[in-house]
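Accompanying notes for the structure given below.
Partial view: only certain chains, each at its native spot in the assembly.
In this document, chain identifiers A and B correspond to the written order of the chains, with residue numbering beginning at 1 in each.
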Amino acid sequence: MKLIKAIIRPERLEFVKKALEDEGSYGMTILEVNGRGDQKGIKLQYRGGVMVVDFIPKVMIEVVVKDRDEERIIRVIADSARTGKMGDGRIFVIPVERSIRVRTGEEDT
Amino acid sequence: MVLDTGTTAWLLISTALVMLMTPGVGFFYGGLVRRKNFISMVALSFIVFALVSIQWVVLGYSLSFGTDIGGFIGNLQYAGLEGIGLDAGDAGYPPLLFVAFQLVFAAIAMAIVTSGIAERVKLSAFVIFALLWTTLVYDPLAHWAWGGGWAMSLGALDFAGGTVVHISSGFAALAVALVIGKRAGFGKYTMEPHNIPMTLLGAALLWFGWFGFNGGSALAANGLAASAFFVTNISAAAGGLAWLAASWIRGKPSSLGMVSGAIAGLVAITPAAGYVTVTGAIAIGLVAGLLCYGCMLWRIRKDLDESLDAWSIHGMGGLWGALATGIFAVAAINGYPGLLEGSVSQFLANAAAAIAAMVYAFVVTFALAWGVDKVIGLRVSEEEEYVGLDISQHGERV
């Protein structure tokens, strides 16, 4: 299994949720985070000066998927989260060794 | 005349109550926007209050209440509050207190307008727009209705500012919203209210302050003040329950529906508060709740980004209130019969004044906003809007 950790724009969350649902993928966890990427923050001009807003609110989505779904889910998230502008975010894939359901104590495979 | 200390006390506290409504609008609006613009909305209310306070002393009071020029505007005799006394005046309270009471009305009207530019206005442009608006829109309208202008001569009734404050600010919000354009992403993704409790807090302060707004407009501590106070509350209750019920039928009875309806009821009773009975007030409130709810739904369907619904609630609620005053006025309360008591002329006078105010406010606001936009730009850059006005305009963060 893999943990797909996507950091996206908050305003794209609805689209990503919808897209994942359409793929039949329901389980996921959402975290409110702040992030800074390659753009090094947003530069605002004012009165001749420059102010850099370095951390922008983002949403982090964590989805654990079976290995065979990895590629598909990544595409779904990337496509639905995309606006094409700086700050669209990243997706990281991390290996997951085990997954246990608390309710039953059973292990998913 | 001899000074009446009871009336003076009531006007002092009424003025304070209405003052509190301006930050009340700030919190009401602040809870409705996204987190990144919360401080901006509240800050605008404070800034408006301060700007209008100064403008009112320098020019505004005189333009509104100076000797009439052509039915349209007052002259400059009171500029800088020249000649305003502290004695008992003609009505048993100090004339300066009347200036103060009117000041807080001018301030809140301007604060309501910020609905139309929420989450995207450039602060520097707003300051200029606000000064122009209060001078060229609010002051003439106050003069028409209360300062000896044509609407007053015509006999149109506006007890506490349904036309002057609410129609003017509501239609102004619509006009400025059209000029400034929709918020980035409007209609593409949902923009949920980020802090409903703060909106409820603002609503509580507004309801509370409205007792000074309408009750104080009796300009005396007497039976008329009590009546205005009472019908104000009942119309708010009726409006709140009506909107709540209507939204319940369509889905869930939201707390925002409850308070929006209450404010619709408060707006609609404003021009009528000194003329109608309790029964009339219930009718006015019920209709206001349903009507403004419908207007809001229409506005959303039409994809109009008059963001915080000053138009549907204050504009349309005020319009209904002005007409309703002409309909439900009862001679036994304050000497003015309305349509239901057979006075067609009263209804027509009120309708004429309301429609004129609506058109004037919309057109002039549109022109002012357009001008400011052309000259210095009314709107922040896309980047600034994306980050939010709290950071981009104020350098602050919730």
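Some observations on this one:
By our rule, contacts are C-beta pairs under 8 Å (C-beta built on N, C-alpha and C of every residue); 3 or more make two chains touch, one makes a residue touch a chain.
Everything quoted here is computed from the prediction, not taken from an experiment.
Across the full complex in this structure file, the chain copy numbers come to A x3, B x3.
Just so we're on the same page, only the chains that are shown with their structure count from here on.
We define each chain's centre as the mean of its Cα atoms; on that basis subunit A and subunit B are separated by 44 Å. Subunit A contributes residues 11-12, 14-15, 42-44, 46, 51, 53, 56-57 to its touches with subunit B in the complex. Note for the complex: subunit B touches subunit A at residues 35-36, 185, 188-190, 383-384, 386-387, 391-392, 395.
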